[in-house]
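Note that one protein chain of the assembly has been removed; the remaining protein chains are unaltered in position.
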Amino acid sequence: MEILINFISAILLVLGVFLGISGAIGLFRFPDFYTRMHAAGVTDTLCTACIIGGLVLQAGFTLITVKLIFILLFTWYSSPAAGHALIKAAHKTGLRPLLRKDSEQEEKSS
Amino acid sequence: MNLVLFAATVAVLVIMALALVRAFVGPGVYDRILAVNMFGTKTVLFIALYGFLTDRPEFLDIALVYTLINFIGVIAVLNFVKDTIEKDQPTAEPSTEEEL
Partner (left out) sequence: MLYLVFLTFGLATFWLLMSGFWDNPLLLSFGVISVLLCLFFAWKIEKKYPFHKAISLLPGLPLFWMWLFKEVVVANIDVLKRIWLPEEFPLSPTIRTLPMSQKTRLGKTTYANAITLTPGTISMDVKGNEVTVYGLLKESVDDLEKGEMDKRVSKLEKRIL
């Protein structure tokens, strides 16, 4: 049982790290600010969830687990708010996004 | 197990370094804020992992506080930047009207 839990925890940690590195690579590969936000979104959500999940499995049922779950909860509640504020500010101050050609009309009419 | 934890800690450090590079390179204010925000969330993970690695779970309290401070900090900086930047001033890549 111990070995199984350790194994699952290790898999979750590795998965989280992989997601984090993908997000960091995406931060460099994507062409403009608005698309980069999505790359950062990958690392904010599932990467955090995987790493915290891996640590929870190692901690067992203690107050440490409660704290870890609170960290996850705060991250999942605050990162959308920060992302929304960021993209709204960028849009309001006139940073133009790259768009598909046929969607330019939608942007203008809205 | 400690080996996996150690590897994960180092990898999170690498991610933080990449985010910092983006914060230094990033064309424009918002790219930098985005990168710093990501740096902050990864710092939380790093502190938590480091606490487990050195068997000092008290570090989690710091991570918890850091989550909230990171969020408030980003909002505060954003508020400041939003007031500072004029609307017609070029913020980042000025001519991005081309299609993708």
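So that you can tell them apart, the chains are marked A and B in the order they are listed, and the count of residues begins at 1 in each.
Definition applied: a residue touches a chain if its C-beta (ideal position, glycine included) is under 8 Å from a C-beta of that chain, and two chains touch if they have at least 3 such contacts.
Since we're looking at a predicted model, the values are computed, not measured.
Listed by residue number, the positions of chain A touching the unshown chain are 19, 22-23, 25-26, 29-31, 34-35, 37-39, 41-42, 45-46, 49, 63, 66-67, 70, 76-77, 79-81, 83-84, 87-88, 91, 97-100, 103, 106-107, 110.
In this text, only the chains that are shown with their structure count from here on.
Centroids of chain A and chain B (each the mean of its C-alpha atoms) stand 11 Å apart.
Per the touch definition, chain B reaches chain A in the complex via residues 1, 4-5, 7-8, 11-12, 14-15, 18-19, 22, 28, 30-31, 33-35, 37-38, 41-42, 44-45, 48-49, 52, 57, 60-61, 63-64, 67-68, 70-71, 74-75, 78, 81-82, 85, 87-88, 91-93, 96-100.
Every residue of chain A that touches chain B in the complex is listed here, in rising order: 6, 9-10, 13-14, 16-17, 20-21, 23-25, 27-28, 31-33, 36-37, 40, 43-44, 47-48, 51-52, 54-55, 58-59, 64, 67-68, 70-71, 74-75, 78-79, 81-82, 85-86, 89-90, 92-101, 104.
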